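Working notes, structure below.
Complex shown without one protein chain; remaining protein chains in place.
Letters A and B name the chains as they come in the text, with residue numbers starting at 1 for each one.
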Amino acid sequence: MSSNNGLYPGLNLGSVHDEAHQQAEATVFGFWVFLMSDLIIFGILFASYASYLNPIGMAGAPGPQALFNLKSVAIQTAFLLFGGVAYAGVSLSMKYDHGAKKLIGWLLICALLGGGFLFFEISDFIDQAAKGGKPQASGWLSSYWLLVGLHGFHVFSGIVWILAMVGQILTRGVDDVVKVRLSMLGVFWHFLDLIWVGIFSFVFLVPLA
Amino acid sequence: MSGQSSPTFGNLDWEVTPYTDLLEHVNSSTIIGAGAASVLVLGAFAGIALLTYMRWWKPLFRDWLTSADAKKIGIMYIALALVMMARGIIEGLVMRAHQATALGALDKAETGLVAPDHFAQLFSTHGTIMIFFVAMPLLIGLINFVLPQQLGARDMAFPVLNQVSLGLTAAGAGLVMVSLLIGDFGTGGWTMYPPYTGLDYSPGEGVDYWLWAILISGVGSTLTGMNFAVTIFKSRAPGMHLMRMPLFCWTSLCVAIMLIYAMPALTVSSAMLALDRYAGFHFFTNASGGNMMNYANIFWMFGHPEVYILILPAFGVFSEISSTYSGKRLYGYTSLVIASMSIAVVSFMVWLHHFFTMGQSAGVNIAFGIATMIIGIPTGVKIYDWMATMWRGRVRITAPVVYLVGFFLLFVIGGLSGIILANPSIDYQVHNTTFLVAHFHNVIIPGVLYGMLAGVHYWFPKAFGFRLDESWGRRTALLFVGGFIFTFMPLYVLGLMGLPRRSPTFQDPDFLPWMYIASFGAVLMLAALFCLLWTFWKSYRHRMSLSVPGGDPWNGSSLEWSTPAPVPEWTFASIPKVQARGDWGETKRAGDPWRAPDSYADIEMPANTAHGLIIAGMAFALGFAMVWHIWWLAALSFFAITAALIWRGMRVIEPRIIPARQVEEEDRRFREYVAGATPITRADEESERNRGVPDCSEFAG
Partner (left out) sequence: MTRPNTGELQPEEAPGAELKSYAVGLLVSFLLSAGAFAAAFSELPTNWKVIIICLAALLQIMAHLRNFLHLNFSGGQSREDLLLVMFSVCLLVIMAGGTWYIMSDLSGRMHQNGADHAMERPAASQGL
């Protein structure tokens, strides 16, 4: 591959700007570090979820069998997967200078797919609460709501961030700072996908297996 | 606090101050409570008056609060820590005074200076403050000040984020402070174990104060960790390979790693407890499938790495001063690096030793007990390395060296008592007694406190341009050493005699003599605090004769000593090219170290901004509103924070440019000064002749 190898996807600040590159690299690396901290939060929540996943933790409240709707989970999975891949559009049109319009278009597609995910997730939550699966019902439900809810909140923040980036592109154009932020957003967006893989596998599928 | 919650003021009303308690009953406990609140109020007024009278508001705002310079941020962290330390030490004294008067009888539960609930608040605030708002800001501040200078960087990787971290820490500290005046603090100790701290047993705002102080400052610390890590990986000067970094940078890296990976656990356990309390979740309740053991588990997953977060920077400081003040190279650099890194990693595998007695099977206890003892090995390696560094060196007994020697003597005792506690079957005997209290103070005070104070003494001239008075510095150090011995050695005995920690009363008169000794020690600790303040004041008064514009008062070998003192905002006139470990020392050995750079260039510095200040204010408002259930304010401040972040993102922010001419001018002046000054030998280091220009021929290290 080219000498650009090892750079962040979509970062194209031009080789003359060595310092800009370094700064960009440091910034995105810092964001990775931050995400690793986030990863630990999710990891502890996964482990806690496992420790409440037993008859004592469920305390007679409805359990996975009664509450989980795998079809909806599958739909959410699809939304997130396509939402994640759609970010490829953002990265590539940023890297190959396809112009602000295309960039914004792809960003909005990502936000839309994320929104679709949230729609199904929230209707699931409402459903579960109606069936007696409120977080206040048992330790297991508390941990379920916190883990899945936190992921949902991340997706929501991702959408807010996407919209903020659209705002930035409109106000300041696609400058180097915006590019760096877009690549951080990309890492974030893909990271959420990755956490979701853990969630649908271990939170939803394993207890029902 | 009365029953009803109002939409505007939440649970706040006029009955929440300690003055109401004082009006209801006048006794020693309420007097102390109201007295502390008054000190806070009067102190705040005095501060405001002083700032106004001296017309310091503007410089404070312009030069400090809005500055994104890591060195200034570091100094502000340390100032915050010293203020909080004053409160923490006074609380320690009050607790000791209480226990010295707390001999009771079985039918007389309430004895001593303060009421049991008040005593519980005292140890809870003391522990919380000392760990989160003294030790952490001290070490984070010191790293902020020193790390970029030692790496040959101008600043942290993310200067504005750094400012935000400071703001969040200060907001958390502010919440703990405000609890003196408005409402009560929690009574669950610095660990705040549920179910006692759940809503059933601790209604009211106390635990919430702790939760929000911890959550807010915890975010700050996580961001700090990230900032340190990226700075170390990405902002080193050319040629500064990892294995050329001074040891303090290595221990900073360990701290960064531990902050990044351990703080999330604290955030999770606190957030879960908050959800239990605010939203009726059942993570740690007795009923409905809650499991309080999981709190202990997650909390200590943070808690143990935390104690190494505290101690490792001190190890870094001791590595620097043991080498500088004995005029020798650090012995066993590589082994020290390996030891630090292994401590950092192994510290994630031992957390269960804080709850050996929770009921898990012996096999689990043994696994973690052994892992705990293993940490003793790298720590032992370090002690030997420092001693070997000083061996046959020309050691000058300066104040930092007094701290260092006190550390050698006392920390080893503390470490050994830790190894004793790492044995589960012994821990079953002394768990939750004052033996444990003695142990952790025995590692924290000689380790963290001495280390940080030694560091402050060592780098003070770099920050302010003048040395601290050595005689008073030594007196302070000796008082801290003696005070420690008198305060805490008796607690080992008391613990073995069976006194539980956090006891507001006891019935065995045999405890009393030891209590008196410990109280005497606490008085010495307070005296040490005053002595420390006096050292600052006295040195400030004599700043002219103590000034060291040459910038290298101790004949040091790392990069930070190559710049003038006080160090200019841009630190290095031109970024140094590093050739060796201890580069500045090698340059001095080669002769003619103060050569001017070939050319000067414009320097980009981060522009001043009030961003951190705004976030801090909003975070404080958020925490306060959540504590008092003032929902509108909570929502408002939350959105304000989000808006501030988004708004800053929208703007194009230009860095401040310092023109090459200005840099050149100041640098020339510095180099002329050095050329004209008479170099001094180490023997003269404490005399007025020390102008920060050392005799290079003497550089043997």
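The criterion applied here is as follows: a contact is a pair of C-beta atoms (placed from the backbone, for glycine too) under 8 Å apart; a residue touches a chain by one contact, two chains touch by 3 or more.
It should be emphasised that the depicted structure is a prediction, and the values quoted were computed from it without experimental measurement.
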- Task: Consider the whole complex, including the chain that is not shown, and state which of B:I298, B:L421 or B:A634 touches that chain.
- Result: B:I298
- Query: Per the definition of touch given earlier, which of A:S123, A:S157, A:T171 or A:S201 contacts the omitted chain?
  - Reply: A:S201
- Task: Could you list which residues of chain B touch the chain missing from the display?
- Result: 233, 261, 265, 291, 293-294, 297-298, 301, 345, 348-349, 351-352, 358-361, 363-364, 652-655
- What chain A residues would touch the chain not displayed? 1-9, 12-17, 20, 23, 25, 28-29, 32-33, 36, 39-40, 43-44, 46-48, 50-51, 53-56, 70, 74, 77-78, 81-82, 84-85, 87-88, 91-92, 95-97, 174-177, 179, 187, 190-191, 193-194, 197-198, 200-202, 205-209
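Basically, only the chains that are shown with their structure count from here on.
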- Note on the structure: In the complex, chain B touches chain A at residues 157-158, 222-223, 225-227, 229-230, 233-235, 260-261, 263-265, 267-268, 271-272, 275-276, 279-283, 285, 287-291, 294, 298, 301, 642, 646, 649-650, 652
- Message: Using the touch definition from the top, list the residues of chain A that touch chain B in their complex.
- Response: 22, 25-27, 29-30, 33-34, 36-38, 40-41, 44-45, 48, 51-52, 56-59, 61, 135-143, 145-146, 160, 164, 167-168, 171-172, 175, 177, 181
